[in-house]
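Shown here: the complex without one of its protein chains, the others still in place.
Right, subunit A next:
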């Protein structure tokens, strides 16, 4: 068995594993029991010593199988037969026999052949002969004579061996023939590697050496730098390219590389041809699942259908170089001369000038004829029509003559210039020849002069001159009369207007002099009319046109004549160009010229014809002669299988072995009916090489040389057309021709034939298109044409490529229905929800559209604020309307901008999906297990934001949580006995029973009643929130202008039960509520801040009759109360307001806004903001804001000292400051956000603010800062966050006693910076006219902030590294405060009073509302005194002595409301919110007093005192 194992071993070492048949093994085992030891012995030891094994193996024992068969050829014939026999034998061996095979004791002599034959037959069908060999070849080694000779038991096998050798001799020889035995050969690893290296090649992935890739001697080129178009090649990984390159280099094939040293690859391997295998027999197949439908061809698509081929004839006549590097300077001139002469001949043949002159003549004659008829009286005309007709004809003639004349002048001038040019060139040629002393060209210009009679001509010329002057004069004359007429008309207009003005002025003067006239109404009317007349702009006095100057006209005509006509006496010149002069012999020429000629004679030129970029044919190469013309004169006929996509001529040039492509030019593909014409077409070609020579040759493309700056160019004369068939038919391809411009050109669609070249050029500059890219050829061509001025605006009709418009713009505007549809598509709010717009024009509701259009018209009218200024306040309300319209138009404008900039929807808006829990949320959710169930200090959970669309029809709720209130005023019950008496402290419940009533979107909810001056409610009120149009998107939500009103009321219960006995069983109360104060929070603030939480001071009535406050809490005990700081004892209310679910806040407007400021300031600003924001994330910084025109403006430019109105300035500075603040606060406030879309903040300058009379906190604060600065205060604009406004602006001033005061500009309140009750909660930035500072201190709450901007706690925006560019302020130099008629105020007051009374009576519709005259008069006095103390900031308790008399007789409950006037409705609303009218007591009387204080620029302070009086019993 060891033999076997050794066998396997050996074979494995040979490198292949071979199958060893078991029978063979067994056979070997049984047969060679003894001999196996002989083999196994050494092999066992060998295995342990590989070195020896190897040696032994390499010197293998020789076996007889290794012997080359001597008689192999002879026996070979029988091989097949013997094999067959053996196979048959094997098959016939019975089962018993095969079993016996193992058990039987074989008679050795007889059995030997059988196993051998089995050996042979069994494996053969299974294995390849080679495999078998190893087996058979090795096995008999045991019996090899040599082995036996050194074997241990020679006699044992001797007999067998001899017999075997007899019989097996035959078999062995057979085996040798079938299979060749090769000794297993061992190759060492190194040897094998060496062998591999010789045969195999592994391409390297490293880039190959550049020098290997290009031929030695040729220079490496960079095509892109040379300006050639290099297309984008498809992407292949660089390593793969390297492998390919290395492989190709290994093969020694350099053809694959281009001159650039890179692989020559195609730009786009995708063919634009369409191939598809069609199933040939569709019928035999079962119903196919897919049916191939051929794409339909259309004109715009390149045809994909095959066509029968055509036969194309290309005849090339000759080729002439217009410029060639081998030109001598003379040649260059000669070429120019030839060109000019050709033009001359062409023009002469066409005779344009002559034709035009004749035409002019004829026209003039007919005009004269027409004139002859015309001057006669009208009787010549039979009808009026005829007359009109003749007039029209006259007009036409005139116009035609004018046009013709101009054309003639232009042509004639061109003729003259051409002639002069030719002569000039000829002169320079002659000059050159003379200086060179040799001729290189045979060109000769013969000038034939024809003398003329000078006098005759002069006379003729004079005549012509006169005629033309006359004509021109006539023309000018006519124009003059026309202008004169126009002037006269204007003059009369002007005169009338002037007269009117004068009269009006006069009247006004009179009026000023005289006192009020009797007829007031008429007087006023007159005054109004006059004013409008005077205010309308004066029409400038028209200028009379200038009369025609004859002399000037004459000069003009003369000038034209000198340009265009031959001067009299100059001979008529005829030119003729001939090749008659002889070229000098070479030997006469100087060395330089001789070398040039030699070079020229060597150059051979030929033309290649390429169709579809495939070389089809080429002309024989030939030498051009001295005239640089190659005569070809051959016709090439080529059969094409389809329409050629391109026909290219390539002009090749070669000297000796080198050949270069001079230029290639595209021939137009002939149309279907084109056959060869009689006349040769010519096509220009132009190369792009740069060549320079040392000899006389001028070279080309050398911009600095005199002659050689041209590029090689020339003309090929050719004929092209389809051949004619035998029967005279045109042999063009049958298919439709392909479109001329390649269809895949991306630019084709952009290129409209009428596109403005300037626009296209501009676009092109931006697009940076490669002009060398063939696909852009059309575009570049168009531009070139445009540049050369060839493409004139066409006057002919052209179908616009933008067909598909259903109607024109005019139709769109004219049709009401289409207008409405258009507006709806534009999302105009009025039309957005419009449904079922009627299909018929007449049914469309015009009203909405008209209303909208009126509004738009007004909007544009008031678009300029300044304009409205001139009509300053004719009527107060009218003015308000105007302002509102202005705002609306502004808003529209911003909306448009917003719509453009609004970002695309996000995935969250479209797809609802669970979000992945992150580690933070997982952690908190895990930790929540350990949290206290009912923590002592509960925290509010953060809620998810629900995005716009996802809300669907969810109920959004506004939740108002009312916690508690402080310092609620208490009833002074003692006033019953004596009003003046000091209020006693009465403890207990009866003092006040306050409750809070909240109003939002017309729904009212209230808390329960709490007791005492410091009540606690802890109640939650939730309002359903209705979004406009049920649209919860941010853009619509921010238009919500609703406010949340929180009114604090005192509930007073009157016991009406008179009989005490019934008290056990009956309750009879009357409940009365009395207004104690209110708080207004705009919805926009809630929406923006998501929640509002805090303690707010209530806006309270100035005078609260019947109530008094407890002594103010000693908050700042110890600190002496600073002077000027108001008493802070207002009622405070703690609330929490939020929306459930949270609505997404509007996204900031991301659009890039333009700015007129320098770029570096803008970028520095954004950098500054970015660095600060990263450090102080909760503080909001900015340097630039938008102004009304939508431009970014630096903050400090808003600040500029501005003079407040004179009336406010007082000697007392503190008082003045308060007055000014009061003045500013009277301007009504309106949040930006409700005004403008997105979270964009728009700042108006103070002038705009005053004219709009409405604005946000920032406008108020800016104005106040500016006023303060003018008053000499150290003032800053403070940007921070306040309660309840959120992000807001305050004003910070520095007082004398080193106190910092914070002013709320919209309420005129001022606080010390360290005031605990200050509504300012955080300070982010300070701004003044010089700089912007950011708060970089640790804290931003005002009490802890140091306000010294020079300190380290503030980082300035403008610093040494970023200096202030010194841009002018956006504010005007001076504010204008127009005065107002006090009369109007009186009128307004009257109207207000009436309206309010009516309103109160209407609200109390179920009861009688008597008015107490006495009380009213008292209140009037009282209310008048209120303005002054408030304005000066002095808080004095109002003098109530006057009320004493009433108080004694009546129980008075009154409220005083104050606001800056914005509209009557807002005043009414404010009065309504006091709820005074709600009293239900019987026999209640009312009193209403109004006081209006007018300030400059129509700022009005309105005081309303409303009181209810109940008679004391």
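Following the convention adopted for this analysis, a contact is a pair of C-beta atoms (placed from the backbone, for glycine too) under 8 Å apart; a residue touches a chain by one contact, two chains touch by 3 or more; residues count from 1.
What we mean here is this: contacts and distances are computed from a predicted model.
Hidden chain, UniProt protein name from the list "2-aminomuconic semialdehyde dehydrogenase", "4'-phosphopantetheine phosphatase", "B9 domain-containing protein 1" or "Small ribosomal subunit protein mS29": "B9 domain-containing protein 1". Of the candidate positions A:208, A:328 or A:642, contact with the hidden chain is made by A:642.
For the options A:388, A:417, A:615 or A:1170, the residue in contact with the chain missing from this view is A:615. Check A:196, A:406, A:559 or A:843 against the missing chain and you find that the one touching it is A:843. Only one of A:554, A:650 or A:1173 touches the chain withheld from this view, namely A:650. Per the touch definition above, the residue from A:491, A:548 or A:821 contacting the chain not shown is A:821. Contacts to the hidden chain, counted on subunit A, fall at residues 266, 268-269, 271-273, 275, 278-280, 282, 288, 291-294, 305-306, 608, 610-615, 641-642, 645, 650, 821, 824, 834-840, 843, 904-907, 909-916, 949-950, 952.
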